[in-house]
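Omission of a single protein chain aside, the complex is shown with its protein chains in their original locations.
Presenting chain A:
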């Protein structure tokens, strides 16, 4: 007889290596792709690290994302369950409530609409590269490149003044910081929400050609709901791509053969972006769902009310789906990764994110063919304390 495996006490966050998920998750995946996990509040729920199981759960509407049902896999977010939902924050709604909001936005984020933005994104990218050249090395790539590009793009799309970035970048950093207290998070949400609600009221008086004005003119949502939608899109629109650009560049700099492919072969860029998304999986925790009824997944019976936390990072490295998945290989077929999620909540802005990355990585690497780290790799500060993983700073020379 073998001894029973001790249950994992809450979700591991510490990463042994910059680009790999915590080893504990890989060990658990090898043991069982779905298994019990004790949550921060003592709840006995589940941990899912297998690709097939994670994908099945994300596609299944019998699992809810509503905050009042959630148990947190980490102690830092245990109290958040009782927080009232910001109006219009549809990522935390189930169908059909979720469907109503999403439908009002999907027409704005189609593949064709995003393609039309290419020239503008190229222009923004080139102007950031010009500024880096003017200001000279060394530079922090996050501050001078990775963060401004997606921030400018989402500001223009939504109709948020870029001059106000100090405010929303600060608030979203507090929101995503896993060490922030519930009071700090509440204050940041309130601050950002008031700001966006104020913008919505201004657009009702003086409409412009942007998404927030369009939602106001559409008349289907209240100004309060549009404020919440704006809050969600603003955070999701800049933090995610910014971290992919920062962390992705770091990964390429430490894998020079892969970097050369992205720099020199335009036909390889599309797939390279998918592989970087798969390999880096910047969603640091979860997502977590709650079963609304008894559901069997991978031979395990998940009871109604039980929490399920998926590790997107572990699922994207599952050897059953991606052979040799712990290696960055920009030529591997990487489609089907779960980095944008799956199911009805799959990322609304994914086609925008793809275009931003397809433009930004090669443009950076071609402008600065000698781009390199300005500090030893182990000194790059990693975002292990943030809900979205990446680098806090990336000091570079060229």
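The rule we apply is simple: a residue touches a chain if its C-beta (ideal position, glycine included) is under 8 Å from a C-beta of that chain, and two chains touch if they have at least 3 such contacts; residues count from 1.
To be clear about the criterion, contacts and distances are computed from a predicted model.
J.: The complex lacks one chain in this depiction; which UniProt name from "Ferredoxin", "ATP phosphoribosyltransferase regulatory subunit", "Aspartyl/glutamyl-tRNA(Asn/Gln) amidotransferase subunit B" or "Multisubunit sodium/proton antiporter MrpC subunit" does that chain carry?
T.: "Ferredoxin"
J.: With the full complex in mind, choose from A:81, A:103, A:170 or A:372 the residue touching the hidden chain.
T.: A:103
J.: Just one of A:50, A:87, A:343 or A:362 touches the chain that is missing; which is it?
T.: A:343
J.: Please output the residues of chain A touching the missing chain, sorted low to high.
T.: So the residues of chain A touching the unseen chain are 58-59, 99, 102-112, 335-336, 340-344, 346-348, 350-351, 354.
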